[in-house]
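Removed: one protein chain of the complex. Kept in place: all other protein chains.
Entry: subunit A
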Amino acid sequence: MPPTVVLDNGAATLKAGLVGAASPTLITNAVVRSKGDRQTYCGHEIARCRDYAALHFRLPFEKGLLVDWDAQKAVWDGVFSDEVLAVDTTQATLLVTEPYFNLPNIQDTYDQLVFEEYEFAAYFRCTPASMIPHGDLFALPGQPPAQCTLVVDAGFSFTHVVPLLDGQIVWTAVKRLDVGGKLLTNQLKELVSFRQWNMMDETHIMNDVKERCCFVSLDYNADLEACRVDLAHNPIVQEYILPDLSAQRGGRVRAPGEPPIDGAQILHMGSERFAVPELLFRPDDIGLDQAGLPATIAHAISCLPADIQGMFWANIGLIGGCAKFAGFRARLQAELQSLAPHGTAVRLTECAEPITAAYRAAHAFAADAPRLARVAVTRAEYAEGGSGAVRRRFDAPRGSEAERMLLQEAPAAAQPPPTGRAKGRQPAGREDERTPAPGGRGPRVRSAKAGAVGAAGTGSTGGGRKR
């Protein structure tokens, strides 16, 4: 049984694991040079780093796209080596995630690295949100998987709002907010550097501060007034004790009753605690002329056919690191409720670990080996057809007739599901047989431009591909 590697290739962290291990290994996706240690660490080796002040990061991702392949290969070498996964890549199948709206020339480089350098037996490349329907984010016990879902991927580079119809991404309605974890950390560094200590070089430490101290406020006005109250009675102000490398003590928040520690440098976190994550909801606070996340979600939904919009409002899922901020869900719910049309139910779904949600969904997808084998591209096919063949297999061209027909037929599909659901849960593995069921769908997937995930399995293209 050849091993299958599931690799969620994120801009901040890689989530990697073999099928069979439900929880992934999280590896920082960067090559880090430590000036104190005078050493360079790739990916997983960062755990060995002793001096994490003034680290120099070399990130393979820039503005959400993979541009630095040298650094990425260095990290991937570490992941596939026997220090992390210990997998023989020539025998294995790879499931790797790519950014939304990945560029075609970058996609070609993915194929080249996978097939020509690591020589994987087969591979499948997809976006994180397209895996989510196979996971358990939206799963309700005793009910079939939801057909219309909206995934909010609040990641490191950007925050994307991705509507999914029947497991397929509706690309014309995908919207991107240019605020992500990276921008929030940098903004926090600037605020703290101006007001207190110069932390512009300390990305690693400020990331930790952001994750521990920052939260999303439900009422910005009230919280801003509250932190002007004097220190003793202030509910908001926290003190973060910076790490002390000589004493090997990590950074932490000072508990309320603690006696003061001398010799420690302290960061006073006042309005920065909620002003930084506020940028997700009001990017114009720093001059970025974009609507906030609630308005982006409303806009994305308005780009979909009118009669199924209500179903999207009721199935909004949150994944990604920025969804972990305390108060994120409550604030989003409150703002969305006021933006949704009157009488629409707005339901947000979140999971306990948003960072690994895409990995776990991809793992569930990959665990079904025949299903993965149907959509994956083998090395032989790549050798024959090159990247063009890979592209034809993986995703339908965006804005093509296939997608237009998908949106037009969606109203027809909207009537059967309410009765279909009452009949009980349909097994998730049979979705390729489910698509011909609503009548008019069959001819569409047999068109020349097929290649959509899952739906092409029974099409005419599937007949000649038996290996």
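Methods note: contacts are C-beta pairs under 8 Å (C-beta built on N, C-alpha and C of every residue); 3 or more make two chains touch, one makes a residue touch a chain; residues count from 1.
Note that in this section contacts and distances are computed from a predicted model.
For the chain that does not appear here, its UniProt entry gives the protein name "HIT-type domain-containing protein", which is one of "HIT-type domain-containing protein", "cysteine desulfurase", "Vacuolar protein-sorting-associated protein 36" or "Ribosome biogenesis regulatory protein".
Note on the undisplayed chain: of the listed residues A:Thr149, A:Gln238, A:Thr296 or A:Asn315, the one touching it is A:Thr296.
Set against the missing chain, the residues A:Asp51, A:Asp201 or A:Asp244 yield one that touches it, A:Asp201.
By the touch criterion stated above, the residues of subunit A touching the omitted chain are 31, 33, 40, 42, 56-59, 62-65, 67-71, 73-74, 77-78, 80-83, 86-91, 100-106, 109, 112-113, 116-119, 160-161, 171-172, 174-178, 182-183, 186-187, 189-191, 194-195, 200-201, 203, 224, 228, 270-272, 275, 282-292, 295-296, 299-300, 397-399.
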